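Removed from the display is one protein chain of the complex; every other protein chain stays in position.
Showing chain A:
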Amino acid sequence: MSKKHEKSGYTWINPLAAWGTAVGNAAAPSVEVPDIREDWDKATGYKVKTHKVGRLKHYIIWPNHGEKLWSRWRWWPTRRNLLHVTGIYNRKTAIAETKILDRRPLYWLICLAFLAIAPMLFPDNMQNTLLTAGTIFGIFAAINVCWTLIIGTASIFSLASYAVVGTAAFLTSWLSVTYGVPWYVLPVIGAVIGLVFGVAIALPALRLDGFYYALLTLGLNELCRVFFTTSREFGSASGGLYGADSFISESWDPMVQSHVGYYSAFLLLLMSLSLFRLINGKRLGRILRMAPEKREAFAAACGVDYKRARIMIFLITSVALGFIGGFYAAQYRGVAFSIFSFDTVLLGLAMLAIGGIGKAEGAVLGTLVVIFLDKVLLDWGPMRHFMIGALMLAAVLFLNNGYFGIKKQFNAWREKKRGEWRSARTEKGGEALPEEATEVDDKDQLYLRRFDKIQRDYLKTLITPEIIEEHRRQPLGQHSEALERVLLYFRRARMEDKYALHRAGPEGPYKIIAFSGTRGVSPRLVDDREFATVDEGYHGVFMRRVHDLMES
């Protein structure tokens, strides 16, 4: 086995032989033991190129509050603090500093503030286009945020969201046109219509899975389209139903009208986001995320009543979508059939996919991108639909979960790359590299790895048939220096996966086990091989350890 030290004819004399206590091992063929310092002398550097490590402090890090009283603010009426701020000790300096664990509320604030002042920043020549697009964006984003509650949080693949909005919009428009119902009642009536619709689509969701449910809801959407386009009451002749009461007076200046439209849609979006936050961040959202598709049985076994939760989410979002439908009618004085059209559903899906399903920010960003392409870059002509398709395809092909999944995806990719680099650079069981050392708090462990590496390299040269035979003959007691050094190393190993024997009866048989190294966790059986005597067992353990050493 050894390359270096197969010097034959060396016989070790047991120092206990003179006493007569060297039972069975008075002398043994062994190997001469070289000086381990030779191995230390050889270990003068890493075999791979080393690089400096470290990350520059490139942003402001706030100090902790220390002696000062830190009064924390909460989101009324919850116990959640304004920001998830916590203090940590910097691992490099041991100095306390403040860390915002979740910066998303800040980003939201900045983006929403930007949306609020956006009309002031619009160029004059684009003012009208952008305000119109902004209004559509607000309404569609509100719809998509509700929709993502169903597709993302509840993971139910429903395509009927626009059907709910459309139905509510048509019915409220019709009521307003026919009975003169004022604009401020329309969203409320829409909400009631949404509730009825919600009940109708919630029930099949309990029985149908993914694809089938998607087909069903798509069919429902189509049914609504056919119903409304063919009904004269709903304006089958004019391509839509118009003439409902609105909160935007036609007597106002067109720019004022556009601005009111924009800000009312913005308000609707804010309401929709609040709803998302209330549901997703609270009990109902957690229950639903515990029971994603195909894991319902597991969730149910954990005590999660997912059916109830799914009906609830349908009812709540349908009410919200109905409300948006009523609002839509009151905003635009009516509604067009295109709300039911297949490309509306597809565009909506594209919005969700681009932004990332299951996240409010995904729904909003996706809507922004698609609306911008569809309604602002009108000059591009049909190309822009091609662009939307390409974006959606790219999101599906290259991103795991839309734009807002990129960070996680990137981190995972970097981790994978790091693993590849490391495995190319490090030796198995070798010394820690500078980049690995950054992850080890107890620097003593770094030295242990160096010591252990050299020790193992050295001991490998001592593993010879002679010492194996010597151990087989006499597992316990005084051994030749070569064997003794190997045994001392084996015995000093850390507890994790350290071998021992398990005895079944009063005098055997024995099996090899390995300790867990974790308090209270029982040892594992290494294999089923049985040893009749304890000495055979000891030798079995020794051979396993020799095997592990030579493998390392």
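Note that in this section a contact is a pair of C-beta atoms (placed from the backbone, for glycine too) under 8 Å apart; a residue touches a chain by one contact, two chains touch by 3 or more; residues count from 1.
The definition used in the following text is that contacts and distances are computed from a predicted model.
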**OP:** Assign the chain not included in the display its UniProt protein name, restricting the answer to "N,N-dimethylformamidase beta subunit", "Glutamyl-tRNA(Gln) amidotransferase subunit A", "ATP synthase gamma chain" or "Acyltransferase".
**Re:** "N,N-dimethylformamidase beta subunit"
Subject >> Selected residue (touches chain absent from view) among A:Ala18, A:Leu106 or A:Leu378 >> reply: A:Ala18
**OP:** Check each of A:Pro77, A:Pro123, A:Gly180 or A:Gly381 against the chain that is not shown and name the one that touches it.
**Re:** A:Pro77
Subject >> Residue among A:His65, A:Arg295 or A:Lys443 that touches the chain left out of view >> reply: A:His65
Original post:
Considering the entire assembly, which residues of chain A contact the chain that has been omitted?
Top reply: 15-16, 18-23, 64-72, 74, 77, 79, 81, 86-89, 93-96, 98, 475-478, 484, 487-488, 490-495, 498-504, 506-507, 510, 513, 515, 519-523, 534, 537-538, 541
